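Structure, as structure tokens:
Complex shown without one protein chain; remaining protein chains in place.
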Amino acid sequence: MDTPMIALLEQRLERLRKQPRAIRFAARNPVLVAGAFLLLGMLALAVFAPWIASHDPTEMNVVERLKPPSAEFLLGTDALGRDIFSRTLYGARVSLLVGVSVAMFSALIGIFVGTVAGFSRLADKLIMRVMDGMMAIPGILLAVALMTLIHASVATVVIAIALPEIPRVVRLVRSLVLTIREQPYIQAAQATGTRLPLVLIRHVIPNLMTPLIVQASFIWASAMIFEAYLSFLGAGTPPEVPSWGNMMAEGRSVVQLAFGIILYPGIALGLTVLAVNLVGDGLRDLLDPRIARKL
Amino acid sequence: MTTPYPDQSPAAPILEVEDLRIAFVSRDGIVRAVDGVSWQLQPAEMLGIVGESGCGKSVSAMSVLKLLPGPPAMYSSGSIRFRGEELLTASEVRMRQLRGNAISMIFQDPMTSLNPVLTIGEQIAEVLILHQKLSKRAAWKRAGEMLDLVGIPEPNQRLRDYPHQFSGGMRQRAMISLALACNPAVLIADEPTTALDVTIQAQIMELLARLRREMGTAIVLITHDLGVVAECCDRVVVMYAGSKVEEATVDTLFARPCHPYTRGLLAAMPGLDMAADAGHRRLAEIPGMVPSLKQAAIGCRFAPRCAAAQECCHVTIPELVVVAREAPDHLAACFRACEAFRGELA
Amino acid sequence: MRMPTLFRNSILTVCLLSGTVLVSQPAFAATIHMIPQGDLKILDPIQNPGYITRNHGYMIYDTLFAQNAAGVVKPQMVDGWTVSADKKSWSFKLRDGLKWSDGSPVTAADCVASLKRWGAKDVSGRLLFAAIGDIKAVDASNFSITLKAPFGPVLEMLGKPSSNVPFMMPERIAATDPNEQIKETIGSGPFVFKRDEWVPGNKVVYIKNPLYVPRKEPSDGLAGGKVVKVDRVEWNYIPDQNTALTAFRNGEMDIYELPPADFIPTLTTDANIKLAADPLGNQGWLRPNHLAAPFDNPKARQALYFLVNQGEYLAAAGFPEAYRHKTCMAYFMCGSLNESSSGAAPYAGGKDLEKAKKLLQEAGYKGEKIVVLTPSEPPVQAAAAMVTVQNLKKAGVNVEAQAMDWSTLLARRSKKDGWHIFHTFSVGADVFSPAVNAYAQANCDKAPSGWPCDTKLEELRAAWVAESDTTKRKAITDDLQKRMYEVVPYVNFGQFFQPMAYRNTLSGVLNVGVPVMWNIEKK
Partner (left out) sequence: MNYLLKRLLAVIPVLAVVAVIVFLLLHLAPGDPAVIIGGDTASAEDIERIRETLGLNRPLPEQFFHWVGQILQGNLGTSVFTGMPVAEMIMQRVEPTLWISALTMLFAVVFAVPMGIVAAWKAGTWFDRAISGLAVAAFSLPVFVIGYGLVYGFSTRLGWFPVQGFKSLSDGFVPFIRHLALPVISGGLIYMALLARMTRSTMLEVLGEDYIRTARAKGLSKRRLLLRHALKNAAVPIVTTIGLGIAMLLSGVIVTESVFAIPGIGRLTVDSILRRDYPVIQGIVLVTATAYVVINLVTDLLYGLFDPRIRY
């Protein structure tokens, strides 16, 4: 028999349980769901850009320079008469591409190098010194140097932004591998004769996934902002490739005439980075509150 | 062997728990962790609370000091009275005055129960300075005495050590000295020896018994180890699935257990004398699993696993009854308790 | 939480300290703060032709001759000069009392050494020294030049207003190899460079040169008396254009040397800001690589004329109507002494993509990749490159826009292959005469990047400098421009006026295209 208070609660829970599973999932981790929706929205904008955009993003008509938002140019035009609305949409593609590929690139290399460092004492010494060396050089300098010295393209931007992130991922992976290596289930696997590479792939790496996914989401977010910094310092993605970063960088000299050039891509970038950060936080709390929180 | 009672005058109990109900509210359902439990604790008495893990014994102990985290935990009814003062409705300020001063607690895992970055001396002195307004020097001196009391060699020197410099057993001793520093009336020990190995376990239990005698502290011992209960406790409460199923003095409980669950527990204990005619007999075990506490109880929670279960067991919740006139303080929550007392139950 | 004592004490001590320091700082009568067009990096105006280094030169050095507002060469350090009837031997007498900033007197030997160093590096200097037989100091204040070949514009060269200006330096400094940077900054100009206060990338400081004796005549263009009316000039380089504009409009800076074109409208509306533009203006250069197919064929280069609509380029660069010259087909600046329209007839029709496509086919262009070097900075070059890329695409050319920063562009274009087109622009003073216009040279490998190669054009240039009679020179100019339209060393993508902005607290600001600080008074 329940006290009236518990009985009352019971009915409310009953009603809650009738809701579809999705809504209950959303109620439990609002941060993740909000972030995911926002991110899907941005991804949709990027994917459907050609159909939504009103103009070709690279097409200049110089007569229409620096026009305020109008029927024809929804968000106005930039210093070379290009439509800001279309460029913001297409910019989503480049910025998201840069963000994702930097995250993937640094995560993959990070896993490989980190695991090797974690498992072989000899390699560990060498790798960690090189990593310390790379971390000692401020990330943005490494990126600007790379960008100005190698032929600028979206690919080089990705490499330039990913390189300074790799040491951080390697350090994280190495520390995780060192703890996982001591776990009994690893020793058990080795005891049953499974060869090292198999142990790595089947046992070690899956356990890295949780903190790595969370770290990758933060790298994804900071990479997009990093790209804006690179363009700001004059070493970013090529001018004719629209990305939020170089739109804002180009727009900064005319910001007092038409702040829309910085405002709209800024909002888009802000929202996307916010979305990715929210997803990162949500994943962290959902997947593995204990290990992930160590970040 | 039970220690002789101090003059057990039936004075007012120092701690009373009456029809306590605690539920944990979460989206997946309401867990009725404690479903109407009542027990009393006499001054300088040692009460054992026994039961499988998840039966609500720790929850009820923690609720005495209201240490359960607010939102999920909810006291849906009942009362806890310390020297007659109702604690459930007491203010947080009042509770803080009692915690560590009038009622204190020691926990199961000594490895993590002490703050790793503060010295042992600081952690003991802190409670003395807080509650007894001692000066820092006086508090440290008292702390040294406490460590000596619990049998830690060169106490004054060890005060400046950090927890990681103590062994498991010594940490539990430090925990005890910390808990008893302000000479509390009640000490709640939540499975103090489970994490220790047997030899240290015996020393800790012997220490608790000694301190109880010397300082007259009433102790509530929460454990799942019937051997420990048999050695040190005066009275025993057996809990199952959030409610009290049997209560008796240690002797009567071990001599004539009435509730089928208690009988099952005792049967499951491997006795030393059994080794002689071992013949590879399997240990007796209680079939089935502890029931989920997410639904309200309909009949007796133990019915599904109880060999002696009858029709009525599944329908109505058994009341606590006195098993026999000659043992007035032996209660059991089972319709067939009296039969069991008379030994007529299989 | 109580403020940690350490923190509190440090604030108290600092306040007391700062109180005293304020009092002891020397109070300058007037200091002009200027936002320079760039960060002064190199102090040698001969080794580096950059305009920021040239402006630094005008601050601390003086010249033998100088051009007045009308473009006529007037004596500056020179008191008087004589020239023989056959215009072969020239002798010059220095004004007396000229002193270097370290106090030592200026001698003819110093001037000869400076001229030699300039002659080895500068475009027109090389032409002059090719014609010089002998140059020597006769005595402390006289030196003579004897020509071995006819050379008309001797004075115009000695008074050359822009890029590699023949600045006079002490002999021991002028002796440095022209390709090595001079170590000391001793000059005889109106200001002295305060090397100890120099913070590269942030601040350059000049103070009034006490030993400088200006000429008596009133200041006229770059000539005349250079009277300094302030004590101290500070160049404060602000990397971010938006911050620079905000700082200038808030009055934190007195002069904004090169405001981006887009800011001109906002600056004109501001009551306490004035704009001064060089009357001659600048000329945009679209430079094809004469060694990279298809632009090794003159027809392909001529096709470029049909791609350029000057108004479009200047609008893309952000110049408002008032600061754009109407389409100007003259290679040597419209409105200059050497303005001519010869050779422009076939291209008078302006932009015509079809004709361009046809010409390219005739030149044997079969769709191979054309690389246009597109810098992200500075704005005019960046905008021009983007316009060319788009027009080439519209003309069906397989064009690749390779993005890079300006330093990389300088590096990439110094290589003979890997690029087809780049853009830059030049001050009118470096364009208006065949003698000074570096990109009009067609001496193959010796020419700047793009390497035009045409003997006939070189002969015409040599003839032009040899001719001293202005009317005959005019005829040579016409033939020369006609030949240029055939050889296409570069395409002019527009003549525009780049104003300098200054606050109305300044008076006497000179309008000569070079931000000179003499004659300016600060209220």
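Letters are used for the chains, namely A, B and C, taken in the order the chains are written, and counting of residues starts over at 1 for each.
By our rule, a residue touches a chain if its C-beta (ideal position, glycine included) is under 8 Å from a C-beta of that chain, and two chains touch if they have at least 3 such contacts.
In this text the structure is predicted, and so the values were computed from the model without any measurement.
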| item | value |
| --- | --- |
| Chains in view that touch the one left out, judged over the entire complex | A, B, C |
| Sole residue of B:16, B:52 or B:126 that reaches the chain not shown, by the stated touch rule | B:126 |
| Chain not shown: contacting residue from A:13, A:134 or A:159 | A:134 |
| Touching residue (missing chain; options A:5, A:109, A:154 or A:274) | A:274 |
| Residues of chain B (touch criterion as defined above) contacting the omitted chain | 65, 67, 71, 95-101, 104-105, 107, 109, 112-118, 126-127, 130-131, 162, 164, 175, 178-179 |
| Residues from chain C at the interface with the omitted partner, ascending | 11, 14-15, 18-19, 21-22, 25, 39, 41-43, 47-50, 121, 123, 163, 177, 179-181, 183, 198-203, 236-240, 242-244, 246-247, 249-250, 252, 405-408, 410-412, 414, 416, 424, 426, 438-439, 445-449 |
| Chain A residues touching the omitted chain (full complex) | 129-130, 132-142, 144-146, 148-150, 221, 225, 228-229, 232-235, 248, 252, 255, 262, 266, 269-271, 273-274, 277-278, 281, 293-295 |
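Convention: only the chains that are shown with their structure count from here on.
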| item | value |
| --- | --- |
| Contact graph of the chains (line, ring, star, complete, other) | line |
| Taking each chain's C-alpha mean as its centre, the one farthest from chain A | B |
| Chain nearest the overall C-alpha centroid of the shown protein atoms | A |
| Most extensive contact between chains (C-beta pair count) | A-C |
| Whole-Å gap separating chain A and chain B, where each centre is the average of the chain's CA atoms | 51 |
| Mean-CA-position distance for chain C and chain B (Å) | 92 |
| Contacting residues of chain A [partner chain C, same complex] | 58-60, 62-63, 65-66, 79-81, 148-149, 151-153, 231, 234-241, 246, 249, 252-257 |
| Chain C residues within the chain A interface of the complex | 240-242, 245-246, 260, 262-263, 265-266, 312, 315-316, 318, 374, 376-377, 379, 382-383, 386-387, 389-390, 401-405, 407-408 |
| Footprint of chain B on chain A - complex, ascending | 1-3, 5-6, 9-10, 13, 16, 24, 27-28 |
